[in-house]
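With one protein chain removed, the remaining protein chains of the complex are shown where they sit.
Per-chain numbering from 1; labels A, B and C assigned in written order.
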Amino acid sequence: MIRQHLAILQVMLPMLCAPLCVFARRPVIAWLIATAATLFALAGSFILFAQALNAGVISYHLGGWAPPWGIEFRLDAANSFVLIIVSLVGAVCMIYGRDSIPREIKSSDQPLFYTMMMLCFSGMLGVTSTGDAFNLFVFLEIFSLSSYVLVAMGAGSDRRALTAAFTYLLLGTIGATFFVIGLGFIYVLTGTLNMADIAVRIAGMSGSGTLHVGFAFIIVGIGLKLAIFPLHLWLPNAYTHAPSVVTALLAGTSTKVALYALLRMLYTVFSPDLPFEALILHYLFLPLGLTAVFVASIIALFQSDVKRLLAWSSIAQSGYFLLGVSFANIGGLTATLVHMFNHAIMKSSLFLAVGCVVYRTGSCSVASFRGLGQKMPWTMSAFVIGGLSMIGVPATVGFVSKWYLVLAALERGWWPVAFAIVAGSLLALFYFGRVIEAAYLQPSPENSAVTEAPVSMLAPLWALTISCLALGINSELTVSTARAAAEALLAPHAGLPAHMGP
Amino acid sequence: MIIRIQNLFPVVMLSGAFSLLSAALFVSMDAVDVAFTEAAVGAGIATVLYLSAISLTGAIEKPPSGSRAIPLLVMTGLAAMLLYGTADMPAYGDANAPAHIHLMPEYITGTRTQIGIPNIVSSILASYRGFDTLGETGVIFTAGAGVLLLLRRGRPRRELANQGGNE
Amino acid sequence: MVNAFTSSIGHFNYWASVLLMTSGIYIVLSRGNLIKKIIGLNLFQVSVFMLFISMGKVTGGTAPILTGRHEIFSNPLPHVLILTAIVVGVATTAIGLALVVRIKYAYGTIEEDEILALDLAREQMDARAQ
Partner (left out) sequence: MMNGLTPELALALTLLLPGIGAVLIGAADRFSVLRDAISLLAATALSTMVLALLLNHLAGGSAQIQLTPLVQGLPIFLLTEPIGLVFATLASVLWVVITVYSIGYMRKNDEPRQTRFYICFAIAMACTMGVAFAGNLITLFLFYELLTLSTYPLVVHYETDAARHAGRVYLGVLLSTSILFLLPAIIWTWSLTGTLDFVKGGMLTGKIEGPQAALLFALYLFGTGKAALMPFHRWLPAAMAAPTPVSAFLHAVAVVKAGVFTLLKVGVYIFGTSFLSAMNVGEWMMWVSAFSLIAATIVALRKDDLKLRLAYSTIAQLAYVTLGVSLASVMGMVGGIVQLVAHAFGKITLFMCAGAIYLASGKTKISDMRGLGRVMPFTFGAFLLASLSIIGVPPTGGAWSKWFLMIGAAESGHLVMIGVWILASLLSIAYLIPLAARGFFLPLTGQEDRPQPQGQEVSLIGKPGLQEAPLWCVAPACLTAALSVLIYFAGPAIAGFVLPALRP
């Protein structure tokens, strides 16, 4: 019974837990409910992934109405892979939040805060699971609205969180509305909202203006959420001023979910064989990706706030995603998915480490990191490992990402791009070097009584750090999973019922 | 006008009027349900929200500063793209547009035979796409809880480094 | 020529909503008042709704209600979508306005340039403190 309805339970359980959290009298109970829900989702996503690998595609018809008339949840290797990423990072952040959240959120606000976390979480899971384009928009809005509020909760320590959240709201809403406009155009052409069905009906079409514009609006709309380079304006402030847990959660998952939506649109709904899409991939994504990698990394070099530095680094990393996508081959797609997973792990662990520092010092400027190498050895060594991974040192997951990206570039014969990928990762050396140097080679300010963060925060942090190393030393698991996911993305018509076939 | 006027009160009134106007347009395009909702939600609830927000924040807008070139540029670019996109669309009211022939007949007959309520919009809303409606409820809940969370400290006070959560 | 004329007549509905959409975006981008920005956003969304509804119109059709008297209906699916979208739009407006109210409390103003000036002053203060 549960196995059969797991696809929907996975998303609905956190959503149903949200109102429960409102009524929790004590914050701890809300925390327990939320953590239980995320752990359930984590277990569920592993089971779903196994099922999807076995069956090829799991199609769950909501309300029993067959697609394309009804809404379906359509899980293949690709989105169940993303489910794992989301629920893994979500679970880790929740456990971490037990001590971190009370430090930043008033206790009377906490039950509602957990409600928002749950809604955000289930929204992301929903976006990932659904096979219906409009349903995707609805979940996207649940996830977005709650993340605006979550970012604004940083106002407890800095009012700039409010303006950050407001900008995020404006741009996020414009993005979502763009998505709807694009969807409308596609609907006019195809008369359907089911993504697999759209794919079938678009496959035969060649370039009409409507198709092009619809495509463009969808891509720009998702791009705003993904913070693709020129559309990234909301991200640095939102990440900097949000509470630590929220930043870690968003950095680890929200861009990944948006990336998944982008991949789904690019590869499954539209197909990379469409001539205009190939043009966009090569002449738009490639230069944008390269610009993002370099410009954002260089901006990161000059940041004095570590959270903001990491935020810019995230924008640079979304450049790598674009590069991987622009290769438009299975290698590039695999590399993107591998990097998606790896980046989720390492960026979350970095933000969690910064969260530990904020917990103890109340600040996250580079200056406040001085001398922490001795005072908070566990936190800082996790930070160092995360940083090394971002640089791409072997035996970390970052190396695996870089390896496959470069390999995919070489497969295409794009020499300069391969070179740019490694050069970009090198910039990470300089901005992480600054922080690490401050932590280890500069004396801590006098009479600072900073001590190591509590175990309840270190344990989830180190869980991520260890997986960062373990999956870096043995990448068999991530890579084969990502390859299966990439193949699923490239096979849009697999597992369709007869009446929907091409 | 909405752009120009700097006192926010008439602006809100105008935007409410705009909502009503658009509701009327919806009726003329056969979307009665949408019109009804737009009138109630867009013209009604939203206006109330605006008015209460204005009462809390003040109604006079400062004259805009800064260059208008960039917004205008974005605007024209957007308009050009949209017009390019709509140029290839089926004409207004074209009964043979793909959107009207692909799934629609099944929805209509389905409503007639399986659901049994006359309003097709309601039937799709409640059954075929019932999950969207559930999601919609989720959105409302999110908004409600979010507003509650944001505004629960009702009185204005300076929010500076008030650390220390567990008091 | 005639062809162009009829096609432009056939698309006037789209053009109208495009005009509204772009003015909505213009308000968001050019105005400094945060409430005005939200109103602009709303305008933008409503015009998208119009686009959708006009897509669903079928000449000669009636409201999609099975009364037995009509056999041609306008496409009900866009109506369904827009019903959802309206609610989503209002939810966004509500959150946005709540944020504006909080900003007013925290900064004492809801003008973008004044807020930026306050933030800048704060940053310079922080920089001096280090």
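One rule holds for everything that comes next: a contact is a pair of C-beta atoms (placed from the backbone, for glycine too) under 8 Å apart; a residue touches a chain by one contact, two chains touch by 3 or more.
None of these values were measured; they are calculated from a predicted model.
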item	value
Where the missing chain makes contact, among the chains that are shown	A
Chain not shown: contacting residue from A:279, A:426 or A:466	A:426
Among A:50, A:205, A:410 or A:459, the residue in touch with the chain that has been omitted	A:410
Residue of A:273, A:446 or A:476 touching the missing chain in the full complex	A:476
Contact with the hidden chain (one of A:362, A:394 or A:445)	A:394
Candidate in contact with the missing chain, chosen from A:50, A:205 or A:441	A:441
Missing-chain contacts mapped onto subunit A	388, 391-395, 399-400, 402-404, 406-407, 410-411, 418-419, 422-423, 425-426, 429-430, 433, 437, 441, 472-476, 479-480
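The working rule: only the chains that are shown with their structure count from here on.
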item	value
Inter-chain centre distance, subunit B versus subunit C - centres from mean C-alpha coordinates, in Å	6
Residue numbers of subunit C (touch at least two other chains)	21, 25, 55, 77-78, 81, 84, 88, 91-92, 95, 99-100, 102, 106
Contacts with two or more other chains, residues of subunit B listed in rising order	82, 86-87, 89, 97, 99-100, 103-104, 107, 129, 132, 135-136, 139, 142-143, 146, 150, 159
Sites on subunit B touched by subunit A in the complex	81-82, 84-90, 97-104, 106-107, 110, 127-132, 135-136, 138-139, 141-143, 145-146, 148-150, 152, 159-167
Interfacial residue positions of subunit B with respect to subunit C in the complex	2-3, 8, 11-12, 15, 18-19, 22, 25-26, 29-34, 37-38, 41-42, 45-46, 49-50, 52-54, 56-58, 61-62, 64-66, 68, 70-72, 74-76, 78-79, 82-83, 86-87, 89, 91-95, 97, 99-100, 103-104, 107-108, 111-112, 118-121, 124-125, 129, 132-133, 135-136, 139-140, 142-144, 146-147, 150-151, 156-159
Subunit C-touching residues of subunit A, taken from the complex the two chains share	134, 137-138, 141, 145, 148-149, 152, 155, 159-160, 162-163, 165-166, 169-170, 173-174, 177, 180-181, 184, 187-188, 193, 304, 365, 367
